[in-house]
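Here's the structure we're looking at; comments come further down.
Only a single protein chain was left out; the remaining protein chains are all shown in position.
Labels run A, B and C following the written order; every chain starts at residue 1.
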Amino acid sequence: MEKILTKKSFPQWVKKLSLYKIYAPVRDNDICNLEAIDNPESIDLDCSNTVLSPKKIIFPQREIYLEFETSDENKLQVKEILPEETPSVIFGVRPCDAKALTLTDKVFSGDFKDPYYWKRRNSTTLIGLACNIPPSPNCFCLSVGGSPHSKEGLDILMTDLGDKYFVESLSEKGSTLINLAKPLFQQPKAADKKAVEKTQAEAEKKIVRQIKDIKKIPSILENMFDSPLWDKESLSCLRCGICTYLCPTCHCFDINDEVSSSSPVKGKRVRTWDNCQFPDFTMHSSGHNPRPDRSSRLRQRILHKFQYFVELYKDYQCTGCGRCISKCPVGIDIIEVLDKVSDYGS
Amino acid sequence: MVNLEDLKNEAHKLLKEGTVKYIIGYERGTNGLLPIPAFIKNPEDVERLIWDPTCVFNLTRFLVDEKRRKASEKEPDERPVGVIVKGCDSRALVVLLQEKFINRDDVYILGVSCEEAGVLDEKKLAKTLKGKKAKNIEFTKNDNFVVMTEDGKTEISAKEILAERCLECKANFPVIYDILLGEKVKRKSDKPFGSLEKFESLSKEERWTFWKEQLDKCIRCYACRSVCPMCYCDECVADTINFAVTADTTAEEKAQKIKWAEKSPVTSENFVYHLVRAIHLAGRCIDCGECERVCPLDIPLRLLNKKLEKEAKELFDYEVGFDPDQPSLVSSFKDEDPEDFIR
Amino acid sequence: MAEEFEPKIVAFLCKWCSSAGSDLAGVSRMEYPPNVVPITVMCSGSVSPLYIFSAFKRGADGVLVSGCHPGDCHYIKGNFYARRRIALVKKLLDYIGLEPQRFQMSWVSAAEGKKYTQIIKDFVQELKPLGPQTKLRSNS
Partner (left out) sequence: MVHNDYIPKLAHILEIKEEVGGARPIKTFRTQFQNKNDFSFRCGQCAMLSVFGKGESMISISSSPLVKDYLQFSILKMGRVTSALHEMQPGDIIGIRGPYGNGFPIKDWKGKNLIFIGGGIGLAPIWSVLNTALGKKEEYGDLTLIYGARTSKDLVFREELEEIKKKIAVHLSIDVEESDWNEFVGFVPQNVTDKKPSPNNAITITCGPPIMIKFVIKALEDLGFKDEQIYTTVENKMKCGIGKCGRCNIGSHYVCKDGPVYSWAELKKLPQEY
């Protein structure tokens, strides 16, 4: 289904979706965040990349697994806590972030389907916004199989055509949302479709950053485990968690018990994000650490994304959103690192 | 402004003569104007060095890494490491020396004076340029910056794009150095704690609302801690694991490690982390502003540290980062310290 | 009618003076509100700010740090260090918007059982109108 929605009507559409919980980009001074909103007017679709991707909604930083408590008869009881299936809509999803969810989908599927992830995933509709202008100077989606108007993982793709949006439904979930406000939408004219094509072609040209020889990288990496490159590239790494926490594809987590009373015991078991750049991530309780230094941790990040994930799921675990580059406090640039990897291979 | 060629020459000489084992400086990176830390070993590589108002990092942070690396080496190179420091960075170094974390002999200080300028606030600059990209930035004598963009040169007043901390800087020149480049001139700052005024004038509930909103954003990436030269503890109370585990550490010792803050990024845990960090930096933070710069969620962390800097000054007449021989704020006292709050 | 709010106070008492002072209040059968969870520490100077934040996180409505009078510290200077540190913590908590009444410091000697009971009475009275401390309290 292809439709036209004027920008003026956009807030009315959002209002029609009152049965859904709405998330959208919201401006907070100099940055943009993805937030739950009540007022459609607060949505800012001109935002650059939100600091955190929709990952934070589907795979929240903190998820309660279960609660445990000692009953009056001194009996320990464990209660499973599953998230409520709140029908939700996320507006302004960038194509790279939608693609990223198709990658985390793979991780949370398989022999063990993750009920927490899927409850949230299945109840969420993703409304994408094509990037006519790269939302970050470090965008490189074209290098990793994406594009500024990719439809992968989206339920609807909106393309900004000046005073209106070209709205394309890509799934049943998407069509449902359009049908809830049918009168607001018009049939597109041939000129609109032309305009979309033109915008898309121009958008691709505006993406300046790219990884050279991406196709060769997985096989080159196979022989680079002991390369001195990792030492060199990680010299300034601060061991913070920005690159991984902001990454829309990174999915590593920790499980801990949070106790409100230790005797009798009462508390919650929670999952929180964790990341491979923290030194305690792999440390055994004996103190032995298989990845003891910055260089082995940078190597893990690169190899996981461009070798291991490719081996396991036949795709790069990177969608080119550029967040890790833009926000790295010391300017570690994954494109640069990968370019040096290709040089290494030649 | 300090002449870059002079800096390169000094660096070249130090490396050539083998006075230092390497030099920590700034070089151009690939993410816009943000430089990257440069670790220069070969004299010819000094050509990579840059010096301009984009050089925001506090490079003394890397002396902490150096110390750890050296401790793990069997036959370490005993020569000092050269490090380029601005005024604020030099005060960080003073604190590290004061706390005897770094030995004076282990570091060769190449001081560069910001003179009347300082470093840029990337976000302020982006706002002023409205989407245009800066290619080059220079400071001119009349308190302006000349910014080159694709549209040519624009002159912008320093106040508009200087980092907030530079506008409140106490000494724009290094207070400790082996070589000093540039002149010891000070930028006029009439209000050293100006940025606090707005928040101090809020009511208690407004302050709470403000801080709750800010700290609730925290995702505990610990970039603030990681970038801070003063956050050199082997184990941080925010971590729930023992890092100082050896073969002799008993299971009990490991099991009894207290979880002061959970990993969950919720109000109570985020506050424990940030309050502890603030108080641990009281009398130690020299306001290099790095924690605030690196915060991906734009939490104004500087306002926490600046507040305690102000209280240290007002309550105890304590100023941080000028004298490596002065006892630290919380390991000293005066008989006349205020006690009107005590019952 | 709703029951009156009874604040919970965590009191860090130094072993040599304040804790002895509270014992004196106890053995002398002086009456004072039962709202205190006393924690004896070796010295007021050994009270880490972390303990204070942690007490608030664990649900304290008020926190008291009490040590020997200046000059009487068993370790000579511990309470002077405490005085500085607590002053900073007090300023910080006030700055982030916690009610300043919730965090107090006192000097109580081993002989001042009476003073101790008065401090607790006053503290409880000041905390009651504020209601439960929820700002820094953990929800889990």
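Note that a residue touches a chain if its C-beta (ideal position, glycine included) is under 8 Å from a C-beta of that chain, and two chains touch if they have at least 3 such contacts.
No experiment lies behind these values; they were computed from the predicted model shown.
Within the entire complex, contacts from the absent chain reach the displayed chains A, B.
When you scan A:102, A:282 or A:342 for touch with the missing chain, the hit is A:282.
Note on the undisplayed chain: of the listed residues A:61, A:124, A:307 or A:326, the one touching it is A:307.
Only one of A:233, A:274, A:293 or A:333 touches the chain withheld from this view, namely A:274. Taking the complete complex into account, residues 250-252, 254-255, 257 of subunit B touch the chain not shown. Remark: the residues of subunit A touching the chain excluded from display are 65-66, 68, 75-76, 78, 80, 82, 107-108, 110-116, 118-119, 225, 251-257, 259, 262, 265-267, 269, 271, 274, 276, 281-286, 290-291, 296, 303-304, 307-309, 311-312.
We adopt the following convention: only the chains that are shown with their structure count from here on.
Chain centres here are C-alpha means, and the one lying farthest from subunit A is C. With centres taken as mean C-alpha coordinates, the chain found closest to the middle of all protein C-alpha atoms is B. Averaging Cα coordinates per chain places subunit B and subunit C 35 Å apart.
Chain centres here are Cα means. That of subunit A falls 31 Å from that of subunit B. In subunit B, the positions touching at least two other chains are 262, 264, 266. Looking at subunit C, residues 138, 140 sit in touch with two or more other chains. Here subunit A touches subunit B in the complex through residues 28-31, 33, 51-52, 61-62, 137-138, 235-236, 238-242, 245-246, 254, 256, 258, 270, 272-274, 278-280, 283, 285-287, 325-333, 335-336, going by the rule given at the top.
Of all residues in subunit B, only 29-32, 34-37, 39, 57, 61-62, 123, 126-127, 133, 217, 219-223, 225-227, 239-243, 245-247, 249, 254, 262-266, 290, 293-294, 296-298 touch subunit A in the complex they form. Within the complex, the subunit C residues that touch subunit B are 49-50, 53-54, 57, 70, 77, 80-81, 83-100, 104-107, 119, 122, 135-140.
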